[in-house]
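Note that one protein chain is taken out, while the other chains of the complex remain in position.
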Amino acid sequence: MAKKYLHIHRLRRVYVWELPVRFYHWLNAGVIIALIITGFYIANPLALLSNQEAANRYTMGWFRYIHFAAAYLFFFNFLFRLYWGFVGNKYANWKQFIPTSRRFFSEMWKVFKIDILMLRKNGKQQDHLSVGHNAMAGFIYFLTFFAFLIQCLTGFGLYASMSGWWFPKLFAWVPAVFGGDILTRQIHHWSMWFFILFAVIHVYLVFYHDYVEGRGEISSMGGGWKFIEEDVFEQNKHQTPNPEKK
Amino acid sequence: MSKRIVVDPITRIEGHLRIEADIENGKIKDAFSSGTMVRLLEEILRGRDPKDAWAFVGRVCGVCTSIHSLTSVRCVEDALDIVVPPNAELVRNIMFCTQYIHDHVVHFYHLHAMDWVDVVNALKADPKKTSELAQSISKWPKSSPGYFSDIQTRIKKFVDSGQLGIFSNGYWGHPAYKLPAEVNLIGLAHYLEALEWQKEIVKVHAIFGGKNPHPNYLVGGMACAISIDDVSGLNAERLAHVGQLLKQGKEFVEQVYIPDLMAIASFYKDWGAIGGGLGNYLVYGDLPTNGYRDMSSYKFPAGAILNKDITKLYDVDLKKEDEVQEFITHSWYEYKEGDAKGLHPWKGESKVKYTGPKPPFEHLETDHKYSYLKTPRWKGNAMEVGPLARVLVGYARGREDFKAVVDKALKDLNVPVAALFSTLGRTAARGLESILTAQWGIEFYDQLLANIKNGDTRMAEMSKFDPATWPKTALGVGHTEAPRGALAHWINIEDQKIANYQLVVPTTWNASPRDHKGQMSAYEASLIDTPVADEKQPLEILRTIHSFDPCMACSVHLYDEEGKTISRFNVLGD
Partner (left out) sequence: MTNDVLPQQPTYYEEVQRKGYSRRDFVKFVSMMTAFIGLEQSAIGQVTKALETQPRLPVIWLHFQECTCCSESFIRSSHPIVADILLDKISLDYTETLMAASGTQAEDALKNTMTKYKGKYILCVEGSVPLGADGVYCMIGGKTSLQILEEVSEGAAAIIAWGSCASNGCVQSAKPNPTGATPIHKIIKNKPIIKVPGCPPIGEVMAGVIVHYLTFGRIPELDRLGRPKAFYSKRVHDSCYRRPYYDAGLFVETFDDENAKKGYCLYKVGCKGPSTYNACGVTKWNGGTSFPIQSGHPCIGCSEENFWDNGRFYERGSAFAGFGIESDADTLGKIALVGTGVAIAGHAIATNIGKSTLIHKHEEEGKLSEHELES
């Protein structure tokens, strides 16, 4: 029965995520979790009961230390990823993220219809299959880079006046733009919610793709491999998301 | 034919006040008082946290600083039914007394004295005679001939420099200055001394409220925890500091302020018959000794006097709709039901509409609207508020402490009780209540120490601090006696936010334009018949206006940007 409509896919193994990208991903995940947890504590510390003298404790100090240390890792990791966008493979390339062609937008629209609205074509259910990031995902990552930028600017901006190093001082102009630390701190706090919401949706979608498409989406960020259908592979062979005009 | 003169800006006051007066045969025939600045804080308060309101309304005035904040926390506590711990009440009372003596001394020397004291004439004084005179009226130690001669030399150098600074263009040499050169020199010396002293007494506010101007208050009590065994709370050292400051404050009032006041007043007894004005007086009362809700426990008793009849006192109820009402017939506002109607603050509506002449202008259109202040009335009567009202009500209530100071002053100056209803009476009353508040401040301080000694260290009642514990709607009134007179705030809390906040403040009672019936308010009424020797140097106008201690910034009213009517907001000025 089933055999009638079944067409067994031939899957090809593609090395999508290179080691530096995977390393970036997991380091990023780790520091963001650390930043969020410590950030929440800094914003609203727990009530601690203690008979210890203040001089013998450093609870808030440690939270802040972790926050600042993680912030440095986050920032340089982010810089590294920007660099890799120019030297890495085509799935890591910056063109994956910035919509510069009509094709990019039409693919976004396609993803939107198929994966989010789940519209059918000619009454048939369909999948949108891409090799690396689909255009929609790429664009969302592009937006996350802005969020990264906002957090780095406001964060180091706030940190600048308590640091003796020249590097954070480069950001001292940021609070001045917002009229002071109060608004800067609030922007820093609000933007954190973007990361939380992003993480939730991101994790869900990874499971979604893995479940619906069965191509090793989850494990790809471990080993770097994705399993691509032969026909999709052929389609993508000569394409990048933003091809030069032919 | 009368001649219109304009005094704008009136200086040595808080804020922006303009007086226009018609002078005929050397006397003022008609007068118009106009507040020319508005900030519209009520609109800004809407939708905010009632717990934060004290900070906003505190910024109504930086001269009578702390007093609006006090009224505000009382107003919110009234709405939420919070009873503050006795210690918090005592600390608030001590700050209140501190504010009084500070404000009154600064008013007397720095805002009012130059109406009576001729600074330039002081250079002619004989330091030795000055010293003798000073020592005959007070035991204040800084009174040697050398002291006065040093001051004189310093001022002489200052005057010779040609840069007169704050003294430039004063009415020096005006015929209405009547003090001997020696009294002028004492006045000038104490002008400088008081300038240095005033920064000390406010340290009481810094200890309890963290800073002055604009010390911090807290809904539910005060934030300054008592902790006699810790370095960060109110401990023996902090309290001793307060005690010493209060003692020094009392000394300065008794040995400098009052002797100077009486000495100067004795040369200006004619002003005991000038500037009386309305003869109606209104007091809300303050300084609770048994909790804010027990009004009979107040050191400053409440009441109203009509037509100078101190044998009859009327009770005042701020919540009754037919008692306090506001009119806008001559104010730059609009009412839905026309300009002639008066509205109780709770039902008040305010929409600013400036209809005056386009600046720059020469004269206001005083037949029409001419001020940003509304016109409050008590049972339809124009009322004077302030030190004179308080002293008269205390006197009329038969309170011994009031009687003692008033009778002594009358006897020393050898003037009848009727002399109180005057410019001089107002200025004297300010001094007399300073004697009382300086004394009471020390009494409250002793009680605070006794409470702490007995183990009561509570300073704030925090059980209703969390908005989740509040009712859905709540109404409150907070009142006090600001240095300048009766002050009340009304609040309407809805859904944990301010839905309505209203202030009816002393200077609005006194400085407002006339009402729908053409009745003048206190400033205007008291200027009528005041002699003006030189139209170009209307020193006499300043004397009477300054005797009220104007505070104009408080004259703030609602404004609605879209031009729609909001019926719940409104304010009068301090």
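By written order: A and B. Residues from 1 in each chain.
The rule we apply is simple: a contact is a pair of C-beta atoms (placed from the backbone, for glycine too) under 8 Å apart; a residue touches a chain by one contact, two chains touch by 3 or more.
A quick note: this is a predicted structure, and the numbers were derived from the prediction, not measured.
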item: Chains on display which the left-out chain touches in the complete complex; value: A, B
item: Options B:L218, B:V253 or B:I452, residue touching the unrepresented chain; value: B:L218
item: Omitted-chain contact residue, chosen from B:R4, B:K27, B:K203 or B:K269; value: B:K203
item: Identified contact with the non-displayed chain, of B:T65, B:T366, B:N510 or B:S547; value: B:T65
item: Chain not shown: contacting residue from B:P9, B:G173 or B:P531; value: B:P9
item: Touching residues on chain B - with respect to the absent chain; value: 6-16, 18, 36-41, 43-44, 47-49, 51-52, 55-56, 59-63, 65, 106, 110-111, 114, 119, 142, 147, 150-151, 153-155, 157-158, 161, 163-171, 189, 192-193, 195-196, 198-200, 202-203, 205-214, 216, 218, 220-227, 230-233, 241, 354, 356, 358-362, 372, 457-460, 462, 465, 496-497, 536-538, 542, 553, 559-561
item: Contacts of chain A with the absent chain, listed as residue ranges; value: 2-3, 5-6, 8-9, 43-48, 50, 52, 54-61, 63-64, 116, 118, 120, 125-127, 158, 161-162, 172-173, 176, 179-186, 189-190, 192-193, 196-197, 200-201, 204, 208, 211-214
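Simple rule for what comes next: only the chains that are shown with their structure count from here on.
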item: Computed distance of Cα centres, chain B from chain A, in Å; value: 62
